[in-house]
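Apart from one protein chain that is not included, each protein chain of the complex appears where it belongs.
All chains are identified by letter, namely A, B and C, in their written order; residue positions are counted from 1 within each chain.
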Amino acid sequence: MNFAWTKEQHAFAETLDALLSSARPVAAARSWALGERDPGLALWRALADVGVPALCVPERLGGLDAGPVEAAIAFEKLGYHGAPGPWIESVAVAPALLAGTSEETVLTEVAAGETLVSFAAPPLTPRAVDAAGARVFFLAEGGALHQGVTGPLAASVDPGRRLFEVTPGDHIADLADSRVAGAFDGAALACAAVLLGAGERLLATSVDYVGERRQFGRPVGQFQAVKHLLADVRVALDFARPLVLGAAHELAAGSPDAGRDVSAAKVACADAAHLAARTALQVHGAIAYTVECDVSLWLLKVRALMAAWGTAGFHRDRLIRALI
Amino acid sequence: MNFAWTKEQHAFAETLDALLSSARPVAAARSWALGERDPGLALWRALADVGVPALCVPERLGGLDAGPVEAAIAFEKLGYHGAPGPWIESVAVAPALLAGTSEETVLTEVAAGETLVSFAAPPLTPRAVDAAGARVFFLAEGGALHQGVTGPLAASVDPGRRLFEVTPGDHIADLADSRVAGAFDGAALACAAVLLGAGERLLATSVDYVGERRQFGRPVGQFQAVKHLLADVRVALDFARPLVLGAAHELAAGSPDAGRDVSAAKVACADAAHLAARTALQVHGAIAYTVECDVSLWLLKVRALMAAWGTAGFHRDRLIRALI
Amino acid sequence: MTPEFTEREQAFRAEARDWLRANSPGRLPSMDTPAGAVAHREWERTLAAGRWSVVAWPAEFGGRDATLTEWVLFEEEYYTCGAPTRIAQNGISLLAPVIFEHGSAEQRQRYLPSMADGTDVWAQAWSEPEAGSDLAAIRSRADRDDDRGGWVLNGQKTWSSRAAVADHGFGLFRTDPAAERHRGLTYFLFPLATPGITVRPIAQLDGDPGFAEIFFDDVFVPDAGVVGDPGAGWKIAMSTAGNERGLSLRSPGRFCAAADRLLALWRERGASSPHLRDRVVDAWIQAQAYRLYTWETVAKVEQGWSVGAHGSVNKLFWSQLDVDLHETALELLGVDQELRGGWVDDYLFALAGPIYAGTNQIQRNIVAERILGLPR
Partner (left out) sequence: MTPEFTEREQAFRAEARDWLRANSPGRLPSMDTPAGAVAHREWERTLAAGRWSVVAWPAEFGGRDATLTEWVLFEEEYYTCGAPTRIAQNGISLLAPVIFEHGSAEQRQRYLPSMADGTDVWAQAWSEPEAGSDLAAIRSRADRDDDRGGWVLNGQKTWSSRAAVADHGFGLFRTDPAAERHRGLTYFLFPLATPGITVRPIAQLDGDPGFAEIFFDDVFVPDAGVVGDPGAGWKIAMSTAGNERGLSLRSPGRFCAAADRLLALWRERGASSPHLRDRVVDAWIQAQAYRLYTWETVAKVEQGWSVGAHGSVNKLFWSQLDVDLHETALELLGVDQELRGGWVDDYLFALAGPIYAGTNQIQRNIVAERILGLPR
């Protein structure tokens, strides 16, 4: 039995942490929200150098053909560091939907970090994130894959998520249900992992802040009420993480339970990240309510991702159907 | 505008507090749970001397013909002090269902404190509490009122609530829907008030205990976590109380909104009392988990009354129907 | 509908309702944007022209001498009809009670009428970078200048709501550095255009500059700008913090209107979300509880009761209710819950509730110590 990251997986996570810590992702994210993409694209290329966008691309198209476990590690780190851009769509969704179609060469560009990809897939993903500057596709209900025609911007609660209306263009392929389901599960699990990382970041930042911030003559973190709020966040995150790992294993094995387990992971990570966000705001006070405080980036990101690739209502509904 | 207890109502509440504080209701409740009724019946007669069982009985039958507001005050105090017996059934339900029927003279005995009354009214009240030693009635769906035939005891989570199976005996009357509904609302509101009183008692006992109990060299009540738990109980109870008063006014006025507002009061009082109970257990620790600690009486009473005269599910369902 | 009102109260309510329905412009652009500020000031002028701006004030200052009951009725009607948020709110609810109770006759004449008609918008200057929840840790100071007959202010204030659009500020400064914490603070009023004052707007979660930092660099304020005695500032500020006007922090009408909007959303989308039923019902119950609690408080205040620390009970309840209600609405919106607009913007606003005007941790301390009597 081995149900923990391997040494190689730990090393991969550490590589990403080191790279992202030194690459100023917050500055890139702030620029990205204003439509200035250059710092974000530079970050994207740096991550391509360590293989992130190639993770799920088949080897024959220049990818690493790694599995959902490695992808989940990468997405947690992207969430922790707040890297901007359509990572879920390019890394998790594109390989699952495009391989074997007339557009599969796009994946070679994705693996090289040269092309960003985005999708609209109504009803659960009605708009495409970061569609401007990306190759956009449209997946209709029933599995018909089209080129995507980018429409106007729709304002998200997270200014870092630049959402666009998309309409279908040229038809590309009709995809099997199982394939569409697998792509959705990969995206939902990636989203869960990003939320987990964002929750970890919010907790880490909160712990740092309350250790330094003094009120009433002592660090705020010495007050028992603050301690207990943060302890509950630690608990929620610790018990969300193994659900991500478990669902990734199921997905890798093509298990019939994969959809159910991805839903459990998405629900638990969204709840834990939301608790982390609300608690971060509470223990920071007004400072975290400002745009200039970096905490606000993760607060708004979490709120937006809670509904991305399946709301809590959708995933709980899917779970109860699977369970009864 | 006047939306608070009048001077007379305050005086009534104080009378009940004084009487109940000196009448050892806890000892009576402990005996009652073992089937020893004498101390409980003595308490019942003492409360009859100040008019409690006569509150809702018509004047022509020897009652006080007071309204739901006075009844709610009495029930809160009965809940606070933990008086045992079928108070809701005798004081709130019996006058509403028996007046004008061939059994209405029972109400004169109720008003005098000589007779206890209990009801089974399936599906929401399938068993009659304290049926042994009481006049028992059975109200079928559709409004047919029968004599009740008492069957075997069913163990409640609250040993102080001695529940009995009941089957219908002789037919007494067919009651109008509005009358049945009014009786149910009176019972549900009485139950809400008992829960409110129980919640207040649990809070008061907890505050006393944490002020005295010392751990780590100081009173437990000095720990911020304990303070905050108890503060939240204070908030919940403070905002449940006006819902009881408001529903009592609606019920007194025969308002079409009365049922909806009774449901709101029952839901809020059950939630607040439940929070008070869980918190009392948490701040007392193991001592409150023992039968010999008086806190356990209210813990178990609250758990049982949460489902009596309409579960939370029933009342929230009735609310949403009324609201849309 | 409980509670019952007198004929006079009902007539007052009807008059307010009719006027508001005829005159309210509905939702305006955010008051923290330049265009929104203009529109909100315009609305204050309209309110004042109809004598609905400060109903509880004496007629002499633009009010109607309304009773507490009438004032709460007005607020219910105000929110029910969806009238705009009040740009004059800080002045009316936080400063005016202080001026009425501790100000000079001259200060009342000088400041109140222009506050009532929206000519002068006020911003509070309480918190400092190192004095948030711990307000008594204020360091900004005012030094005596006998030659000019006044004081020289230096320091920095922050989280000052409306400061980006306001004309005047009010706040506490330390006039006796030797005195301990709560002592030695003085209550000042000052135009934000005074030389030496710099206002730096701060963008909130929604992107609008809802509050600002205010920097004081040798700012001269004459004695006429001091409320009450020098050194008595803390006592003055606290004397009105917990009075019945503490009710005004959040009118019940606001939550009842929001609960009604939530029910409307439920009617539209609830069929596909039966699992949200309890949260919708509970939002309505809580809004109703808040309304009735307010009326109970009004009745008790009219019987002579003092709100005091119970303002903290109140704040804990409405701030949690506000967040819960809006989160439920977002869930009902499904995939659209991330789009800016009515519900999301109101949600972002609600998020400030548990932290502003004393975090909910501080409020729980107050409830535990001053109401429950737990040991400090």
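The criterion applied here is as follows: a contact is a pair of C-beta atoms (placed from the backbone, for glycine too) under 8 Å apart; a residue touches a chain by one contact, two chains touch by 3 or more.
Keep in mind the model is a prediction, meaning the values are calculated, not measured.
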item	value
Displayed chains contacted by the hidden chain, counting the whole assembly	A, B, C
Hidden partner chain, touching residue among A:23, A:66, A:112 or A:207	A:207
Full-complex contact with the absent chain, from B:171, B:214 or B:321	B:214
Of A:58, A:126, A:151 or A:246, the one touching the omitted chain in the full complex	A:246
Touch with the omitted chain, as defined above, among B:68, B:86, B:159 or B:182	B:159
Hidden partner chain, residues of chain A it touches	1-4, 203, 207, 210-211, 218-219, 221-222, 224, 226-228, 230-232, 234-235, 238-243, 245-246, 249-250, 253, 255, 257, 261, 264, 267-268, 316-317, 319-320, 323-324
Where the unshown chain meets chain B, residue by residue	123-126, 154-159, 161, 163, 214-216, 223, 225-226, 278, 281-282, 285-286, 289-292, 296, 299-300, 303-304, 306-308, 311-314, 316-317
Absent-chain interface as seen on chain C, which is shown	274-275, 277-278
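Going forward, only the chains that are shown with their structure count from here on.
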item	value
Where chain A and chain B are represented by their mean Cα positions, the distance between them in whole Å	51
Chain A-chain C separation of Cα centroids, rounded to whole Å	39
Set of chain C residues in contact with two or more other chains	361, 364
Where chain B touches two or more other chains, by residue	224, 228
